[in-house]
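Complex shown without one protein chain; remaining protein chains in place.
Chains: A, B and C, in written order; residue numbering restarts at 1 for each.
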Amino acid sequence: MIKRLLAALSPVVRPELTGNAESPEVDNTAYSPDSRVDLITGANDNTTITDKVCSIVEQKPTIGWWGFFLLAFSVLGLLGIFVPFLIFWGVGTWGVNNPVGWGYAIVNFVFWVGIGHAGTLISAILFLFRQKWRTSINRAAEAMTIFAVICAGMFPGIHVGRAWFAYWMFPLPNQMELWPNFRSPLIWDVFAVGTYFTVSLLFWYMGMIPDLATLRDRAKHSVRKIAYGALSLGWTGSNRQWHVYERSYLLLAALATPLVLSVHSVVSFDFAVSQVPGWHTTIFPPYFVAGAIFSGFAMVLTLLVPARQLFGLKDVITLKHLENMNKIIMLTGLLVGYAYSQEFFMAWYGGVKVEKFAFINRAFGQYAWAYWIMVSCNVLAPQIFWFKKMRTNIWVMFAVSIFVNIGMWFERFVITVTSLANDYTSSAWDYYSPKLADVMIMLGAFGLFFTLFALFCRFLPFIAMSEVRGVLADQAHSRAAASARHSSEAAADSASGS
Amino acid sequence: MSAEMNSSVEVVTITAETATDVKPVLMLAEFETADLLMEAATRIRDEGFKLWDCHTPYPVHGLDSAMGIRPTLLPWIVLCGGFTGFCGGLLMQGWMNAVDYPFLISGKPFFSIPASIPVAFELTILLSAFGSFGGMLALNGFPRFYRPHFRSDRFRRATADRFFISIEGRDRQFDIGANSKLLRELGANAVEVIEE
Amino acid sequence: MSSIKETQKNSSQGKALWRSLDEFADTDEFRALVEKEFPNHAPELFHSTSRRHFLKVMGASVALAGGLAGCRWPQQQILPHTSRPEGRDPGAPVSYASCWEQQEVAEGVLVTSYDGRPIRVDGNGDHPSHRGSTTAQMQASVLGMYDPGRSSQPSHVTADGHASAEWLGAISALRKAGRSGKVAVLAAPSSSMALSAMRNRLLREVADSSWHEWAPLHRDSERLGTAQLFGRPMRPVADLSAAQVLVCLDADPLMNHPASLQHSSDWAALRTSADDDEPILSRVWSVESTLSVTGGVADVRIPARTADIPRIAAQLAAATGVQLPADVAAAVASAPPSTDDRIEQMAADLKSHQGSCLLMAGDRQPAEVHALVHAMNVALGAVGKTLSYAEVAHGERPAHIDDLQRLADRIGQGEVETLLLIGVNPVYDAPAIGKSWKDLIGQVPLSMHLGLYDDETAGVCQWHLNQTHFLEEWGDGRSWDGTVTLRQPLIAPLYSGRSALEVISAVVDDEAKSGHDIVRGVLQPLAPKDFESSWKKWLHDGFVAGTANTVASAPDVTGGWGPALESAMQTVSGKEIVFLPDHSLFDGRYANNGWLQELPDPITKVAWDNCALISPVLGSELGVKNGDLIDLSVAGANLSMPAFLLPGQNRDSIGVALGYGRLISDRAAGRLSRKPSLYQIADGVGFDTYTLRDADAVRAGYASVSVSRGEGNYPLATTQDHNPVRPEDFMGDLEFNEEQRKIGEFVRVVDTGFNPDASEVKAQVEEAGPHHPDLESPWTEHKYRGQRWAMSIDLNVCTGCSSCVVACQSENNIAVVGKDELAYGREMHWIRIDRYFRGDDVENPEVVHQPLTCNQCENAPCEQVCPVAATVHNEEGLNDMVYNRCIGTRYCSNNCPYKVRRFNYFNNTKNPSATEQMGYNPDVTVRARGVMEKCTYCVQRINRSKIKAHNEKRDLVDGDVMPACAQSCPTHAITFGDLADPKSQVSLTQKSHRAYKMLAELNVKPRTSFLAKLRNPAPREEG
Partner (left out) sequence: MSRTPIFPPWVDSLVKLLGAGAGVTGLYLVLMVNFGASPKTLNAGYMPEQPVPYSHALHVGELGLDCRYCHTTVERTGFAAVPPTETCMNCHEKIAPNSVKLRPVRDSFRSGMPVPWIKVHDLPDHVYFNHSAHVTRGVSCVECHGRVDQMVEVEQVSPLSMGWCLNCHRDPAAYLRPVDKVTDLDWGLERTHDEKALAGRELMKGLGLLDALDQPTVRMSLMTNCSTCHR
């Protein structure tokens, strides 16, 4: 059983397990000036694409899926154990102390919010830039966004000392006639993350409506019929619907773009607006946004590389797609590295004692180990993508994506903990170290994330079919045009020849 | 339900079982490719049909102009949403922190624009998004779970790999014979009439 | 060791401030930390038992029903008096005068009581030998009374195991013993006239009875020394406010002295006088082996072995022109040249301040040293100026250790039928006399123990009788100057205990008298005219005016030098161990008091433990660092305890605090109600150092010890330097880090002479601060129209005694969290006294204390970040903390540059015993779990005074409001008041040329100012 499970999870395609036809790896990353490379490889047309994507949902779940789901779900169980324990005993079950009032909870919060940035970025910004290659990955990326934000949203709720009063952060009328303090970055957070979740959800769902209609029209089982029927709201693919839909989608994309930038800026305000040396930095908003995109793309890779194998989607999510993402990872990695160096420059240039100390202490102090893990994972690891061979190698990119995930977690750890542990009053300095509850709840969040993702793969269209069809159409056109050009040239040659 | 042959051109008629005194409500014509559909649509538009539509598995470029659809007013709805969000956000913060229960916080003013921007901004986005999504639902009349189209089995493929033109029975120029003939000429590989 | 030299070299120019040795010397601590990923905390899920222990022990939980609008909370009842006593208003605090006794000296106290529940102990300002301040122990005594770990009933252990016991049985047993005679009493020495009267009655009326006294920490040598010199014992009453030059030979007059409160405020007078128009700054010399509180504030400190101090004293005597017997003089002359070239300097200082100087000797020093010291005082004309003498009550009694010998002999010869132990614990704290006291007591046919706790001694006695706490009993005592001070009960005995007076009365009287009658009877003669009226007045004042028994004229020196003088000078070389009174637990009697256990030591900042204080040099010789176990062996007795590398410790001397490693059981409760005895918090805390202290050590004040590195490590909980960062490891020399850490800006110290120049001081204080542009806010800041509460703390007179910490704890219902949580950095004290070392010499650094509490910043950074506005400013500039609004994001604490906010990580106030709830201050909310808290400038006191004033249709005047810390401070280092009133004391102090604000460059506008420390070091010629 275990062996089969591993086999199923292994990237080697096992049609009888994946239930998908063999889809060969095609290198479509070569750049040829005259003809545009195909984003969708293989002999694919509307029919095959539709069958491919729908079959993931319509066929029995593979053992691979079951293995993944059960594993994730059992890890999610940790939350069920440790969160009630935390609420019952108090925040002291965590490692936080004076002066380090924020520990893993906030680290995880920022980490997950960061992860949650790639999806909307891919859907919205790449959409506005008319990047066709987004269409194969945006659905999965958006789903990931939603789930990551769910994980993130959990932490502020449980990290407060009296979770049962957390609702006081919302401006609700009450007998105390008290309102929240809108000068506090935490309130900005509530609004930013709340808005981000809502908008991402709308965006995701709206994008799915046509594909849900496809599933509806292919559904055999009555439960599926009703479910997908209800979800697709009665979509008929009428062009008048498409017209309004397209415009609405465009507007949402236009709205989501500034939103996505604002959210992590606001999250960075939690630190930047305070006066803790190491937090009180104007570079934080862009720095955080870059980091968020960085980690987000890494997580998308981590999810898609195995997924395209398991579901036999190599010809839809092609090397080209992966390579593009790797390029972005490399770019944002450099941005993040630049931010790291800038912090030191500003500390030196600003000449504020405690500021200087904060950063020197970060790199060489008691948390140096964390700092260097961060640097090596975030700045060094992605550099390997300078080489095309590496950029297009499945195993390398998967490894790098894991490194980046780790590195970005540590970035948040370094920022949050080292700054607090040694701030102004040296007599109050202390060392923060996590307790079991910290670690378990962190793992539990990952469980939650992967469980949700597994369910998504199982029940919702993994690829934005309707959009891919559009891409196919364009490909067909350009291919036709190209062949026409060739034939006319050939004719001209023969004419001149005679 | 009955499927009988029309004399001139082959038309499949689909009728609801329950319905008494049935009359045609919809004519569906299936096309193989988007290009055929495009030409057909242009022609149908020129013929002066009003209550008709095209059904495609993905948004086909140029079809809007081919069909002569006028721009939607959705953007205005979104604008209203955004405006409400921004003003509402500023007013809420000002009233709560400076008017209803002013706190003396860090010696800062009770209300100041910079501190209020983040929340106001987020609310702008939020309400615009609601406007956009809600507007889309409203303008498309969603949710609407029953449509006559769903009586046609062929029409399943409208969301997969086929292209359809539908003409409503209420259209002034609706005429089973003439229309089906026209559509055939335009390259429809099948024409169906839905009655109920 | 090498690295110490090196750092000295590096930071030779200018004086560097540092927090702990871990930063200073190059231990491996830091590198270990860097390498280890998560040091010293194996991830643990369940917080330690001892903490939960504490949840049970400390505090009452109050449901903060803030959010639960609507739900009807549990029904409460109102139980009014059936007839209300005269002038008793429910819910209004009333204060009564009483007295507290330690080391046979009474301190007048003022006890505040709510509805008959005493909740605070303050100093009695009217008392002649007192300045209204309090020590930590005095204030903690309230908790001591409510301590559920106290023994709650008599218990009688018969041959056939345990049996219940009632007071009736005990009384008859006592009377029976009294009738049959051969009663020996071993009692704690007391200044009580009533007790000595009862003692005389017992000796008179009970056949073959004897009375013995024992206290592990006593002042025998002072008594005997003065007796040697003057022919009869005397008690030196010092007036430090006149002593411009003060020399302390192993003495700690500011902390471990019965008159420490008086000394402290007098000493402070000669430090604050540096701000006067003709500024005068005293100079304090301290010669001692272990850094004491006085040594910490000394201007010149000479770390010498305790064993060497007699010789130093003799050398000093010779240098100051005291006529010494020939042999001694010869010995001095022949003695090796003094360890420190500063003896001559000291002598010179003394001679140049004839009549305005004073020498004091510590009670560890032999009688001969005291004789020398007083001879010098006479020679230098101190007597009558800085020093007067008082009679000692029955001073003819033998030294305590000899008294023990007498008792042991009597027991040995079978002359004791009944042994009555009153308030003593020899099994724990007395050295074996031939046999251990367990065996000696076992020899006695009938042994009865009267004490607050069912302790070690009670465990070996047949009878244990539960004694009354001093707040529960009638009594009297004499203060240091002899003033008769009254003790009245604030509450009926919680556990129906009886006082020592009543128990002795039960022995000698057929009808046991009440303490009230006994005391009245004894004091009757003191009344000038009709007794009742004066008795009323005495009770009200708390003392009998004009009863100080000062010696009128300066006593004449009979010149009787102790024969031991010369031998005292022949000191053995090698390592010595010195037994110190613990700064919190004293001799161990307060071991079960949570407040005192959790109170960090003023010097080491270690709480919940005692450790072996060794010199850093010895440390590196042995290769140990803080917490490593070392093996001590004294005359066959061995003890392994954690080392603490204390800068300033003499390298051949090891200091160990007494009073830990207690074993308090709860037999009675355990037997009778099967209650798990979880209230004996003292059990197993620290190390019992009495096991090393044999009779000779008690006599000599020290013992020679052999020390070696032990096995393993023992975690110590400190409130400072939890995990030292040592940037110098990668950032070069100490000064650089100094600059990084800004310590030099936090605590500003100026070295001056006897007459500091104000402008010079001002310049230096400003120079120490950071240079930053003028601070402006981008918005127009709030104008405060009303009172502007503010505080200023004078570092110049802060001795670090930590009285304010306990004052705050008792006033504000601050929870005790226990050792483990403390080690985790979750202490709850609202006041943190930061201790910094200053100077390059690890073996003899200077000490600076900085009490740090909420600065009530006008632009408070904590407020802006709170999402629910649980901490906001009020119109008087107070940074209000609203517990019931707090949801516990801890953001405020993160954003506080002073890190003075405290968070309830667990429910620290859960399942309190009924008695503990009685001890809470009803004016302050008891905080629940998940809530932030911090210093409020005692806003409850501000409000009470304001309401009172407005009820009386008047405005507040300066001094109406006094926070607990300021009220308790023995040196009055803390002044509090209204800045809007230009004449208020705080306005003046904040305008002082020494005043500065901490981290002012952040533009947080703190309301608390600090006054720079002035030091008056003896100029040292380089060489």
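The definition used in the following text is that a residue touches a chain if its C-beta (ideal position, glycine included) is under 8 Å from a C-beta of that chain, and two chains touch if they have at least 3 such contacts.
Worth saying up front: this structure is predicted, and the values here are computed from it rather than measured.
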Listed residues C:L878, C:M918 or C:V961, member touching the removed chain: C:L878
Touch criterion as defined above, residue of B:G62, B:P143 or B:G177 at the omitted chain: B:P143
Candidate in contact with the missing chain, chosen from C:S83, C:S334, C:S759 or C:T780: C:S83
Given C:D147, C:E858, C:D923 or C:D978, the one touching the chain that is not displayed: C:D923
Touch list for chain C against the chain that is not drawn: 62-66, 69-73, 75-84, 89-92, 785-786, 872, 874-876, 878, 880, 882-885, 923-926, 936, 939-940, 943, 947, 950-951
Missing-chain contacts mapped onto chain A: 173-178, 216, 225-226, 229
Residue numbers in chain B that touch the chain omitted from display: 1, 3, 12, 14, 101, 143-147, 150-154, 156
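Methods note: only the chains that are shown with their structure count from here on.
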Intercentroid distance (Cα basis), chain C paired with chain B, Å: 83
Whole-Å gap separating chain A and chain C, where each centre is the average of the chain's CA atoms: 59
Between chain B and chain A, distance of the C-alpha-averaged centres to the nearest whole Å: 31
Numbers and ranges of chain C residues touching at least 2 other chains: 861, 863-864, 869, 872
Sequence positions of chain A contacting 2 or more other chains: 178-181, 183, 187
Chain B - residues contacting chain C, complex: 103-109, 112
Complex contacts: residues of chain C adjacent to chain B: 777, 779-782, 858-861, 863-864, 869, 872-875, 1005
Complex interface listing, chain A residues touching chain B: 45-47, 50, 171, 177-183, 187-188, 191-192, 194-195, 198-199, 202-203, 206, 210, 213-214, 216-218, 229-230, 233-248, 251-252, 255-256, 258-259, 262, 266, 269, 465-467, 469-470, 473
